[in-house]
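Removed: one protein chain of the complex. Kept in place: all other protein chains.
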Amino acid sequence: MTAPLFAIGLGTGTRGARGNWLEVFYPAPLRNVDAALAAALATHCGYAGGNAALEPSAQQLAALATALGAAGHEAQAAIAGQLAGGRGAPVITVLATDAAPASVPEAYLKLHLLSHRLCRPHEQKLDGLFAVLPNVAWTSEGAIEVAELPARQLAARVAGRTLTVHGVDKFPRMSDYVVPAGVRIADAARVRLGAWLGEGTTIMHEGFVNFNAGTEGPGMIEGRISAGVFVGAGSDLGGGCSTMGTLSGGNKALIAVGRECLIGANAGTGISLGDRCTIEAGLYVTAGSRVTVIDEAGAVVKVVAARDLSGGSDMLFRRNSQSGAIECLSNRAAIALNEALHAHN
Amino acid sequence: MTAPLFAIGLGTGTRGARGNWLEVFYPAPLRNVDAALAAALATHCGYAGGNAALEPSAQQLAALATALGAAGHEAQAAIAGQLAGGRGAPVITVLATDAAPASVPEAYLKLHLLSHRLCRPHEQKLDGLFAVLPNVAWTSEGAIEVAELPARQLAARVAGRTLTVHGVDKFPRMSDYVVPAGVRIADAARVRLGAWLGEGTTIMHEGFVNFNAGTEGPGMIEGRISAGVFVGAGSDLGGGCSTMGTLSGGNKALIAVGRECLIGANAGTGISLGDRCTIEAGLYVTAGSRVTVIDEAGAVVKVVAARDLSGGSDMLFRRNSQSGAIECLSNRAAIALNEALHAHN
Partner (left out) sequence: MTAPLFAIGLGTGTRGARGNWLEVFYPAPLRNVDAALAAALATHCGYAGGNAALEPSAQQLAALATALGAAGHEAQAAIAGQLAGGRGAPVITVLATDAAPASVPEAYLKLHLLSHRLCRPHEQKLDGLFAVLPNVAWTSEGAIEVAELPARQLAARVAGRTLTVHGVDKFPRMSDYVVPAGVRIADAARVRLGAWLGEGTTIMHEGFVNFNAGTEGPGMIEGRISAGVFVGAGSDLGGGCSTMGTLSGGNKALIAVGRECLIGANAGTGISLGDRCTIEAGLYVTAGSRVTVIDEAGAVVKVVAARDLSGGSDMLFRRNSQSGAIECLSNRAAIALNEALHAHN
């Protein structure tokens, strides 16, 4: 086992009544793991190569903690030690290679790699993710299998406890697993585990970030970043704006937003934007929108489908408020970030 | 008592300091209840006919549990037994007929009938519902009367407890009462008790469903379904889109959305849509919008107010991106549901 392993996670999770995994929490996942750590897992936890989710006993975890500490992996040793003595269902997931996730522990490790910023969006195979992830009730008493929820709700009531159900979904909130450094998330319900948020990112209450999507940062995000969409450094998304995704009939091509763009409030884009682009508040530019391209003298250059402009930089899109035509101009006005605001992101 | 009763609920609720009901949880409400169950309620809990909210003692509940078990109503017997031994304030609400809700227990039973999918929207009388429902603080310590909240907040602080107030409203979250089968709700704050969600429905974070409204399912809902609005099978609502309601000055006529429609992100409709309609992202079609109807040859057929098209099928609405005119075309393009996504709803 001399080649580095793609990723490892020491974690603890929740199972349903049939022993099936519902979710797994990895406090400190690792990417590109050296051979020594892999060898320790083989010796103490029965790791035999490949991609696997091991279910170590308390004794195995204690032995692993000692071995990891001796090998200089202090942080991982501490985690193993705590898992050895704690409640919950411990699991150690090893991904020797980046393959499509084959189990809940594997899927959760991949989502953690994204949210811990160890892998960027589109760097991992996520094929079949939806089929692997179970639908889970996310509650004030942890993850509960949806089929068990009615009995748990009645039991809480008769016991005088308050059981709050925050959501019922295949994805939990990222903030319940990790909050990466230098980030603000006003309403944690709106950022899924699997989102990649770079330093200096603020997700306001109207903002939303799906899995395998995110922001380079810094940026003030008050709009919705669909699965697969990545927003470059210094770009701001105004309240309620939309980046069209591919999951629900809207768009065929995956889009991205470059650096220093400004998408206005209640606006939207179905095409990629390069750098320093602006979309006027309230305007939705779809891939098929016919756009009148205007030069700096104000003359019409051409009329094209917006998809033909996809990925361009220095574009300003507006809807002419007298003619109703969607126009694209050269975006000479610098996008002036509110420096005071970004300084305290 | 030979005619079936409209509905019954065995439940447990919360009262304010003056003994007034704040809310009631019914684990398994019933519709069209047979005479035997009604007779058991008369015998053991003093039910004397009509619509009533009974407040049985523990002994009465225990006797009722035995009687229900003997009569073959195992599930209801189990509930009665748990309520007999538990905390909280038990209540049995009987609606002999479907009349306007006259009390909090009656109102909550009617909202449960909707969310348990026992009654569809518009099948019950809900007159005066807002006047009956109290405004309640929904917290991590359960329902609290708004007037008592300041004292409870200070008491929690000095005791070292964390009291979180999720909302202050006449309606609680549906998920804290029931999660019907085959449904996903990404942010449970956005689905009110009283919503009707059919199998295969996914309410994404930007989606919203009011009481007495809902979706046949399957459907990917990322927009807002106003009170009274129902969305047919196979329809998807894009992020931030709007179905205009009648509660707040916007619309006079109640609208509905048929099957296999697609309302684009940040779009909206103030008219009903039949089947297989599409509204382009960013376009709001109001009842009064003047719409240019265009035939398949591209010729203008007529210009009408959108309300004259209300309920039509196979309509595609767009705003001509060169002329600014709202146009309605025949919607030949099939709405291709993302099959992988809907397969795992």
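Letters A and B mark the chains as written, and numbering starts fresh at 1 in each.
One rule holds in what follows: a residue touches a chain if its C-beta (ideal position, glycine included) is under 8 Å from a C-beta of that chain, and two chains touch if they have at least 3 such contacts.
The model shown is predicted, which means the values in this text are computed figures rather than measured ones.
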{"item": "Contact partner of the left-out chain, one of A:98, A:123 or A:176", "value": "A:176"}
{"item": "Absent-chain contact - pick from A:106, A:145, A:169 or A:206", "value": "A:206"}
{"item": "Residue touching the undisplayed chain, where the options are A:22, A:273, A:309 or A:325", "value": "A:325"}
{"item": "Residue in contact with the excluded chain [from A:49, A:72 or A:86]", "value": "A:86"}
{"item": "Per the touch definition above, residue among B:71, B:118, B:254 or B:325 touching the missing chain", "value": "B:325"}
{"item": "Residue ranges of subunit A at the interface with the undisplayed chain", "value": "12, 25, 27-28, 79, 82-83, 85-88, 139-142, 166, 173, 175-179, 181, 183-189, 205-206, 220, 222, 236, 238-240, 262, 264-266, 280-283, 319-325, 335-338, 340-341, 344"}
{"item": "Missing-chain contacts mapped onto subunit B", "value": "130-131, 135, 137, 140, 146, 149-150, 153-155, 157-160, 162-171, 189-190, 192, 208, 224, 226, 240-242, 244, 247-250, 266-268, 270, 282-284, 286, 289-292, 303, 319-320, 323-326"}
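Quick note on the criterion: only the chains that are shown with their structure count from here on.
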{"item": "Separation of mean Cα positions, subunit B and subunit A [Å, integer]", "value": "30"}
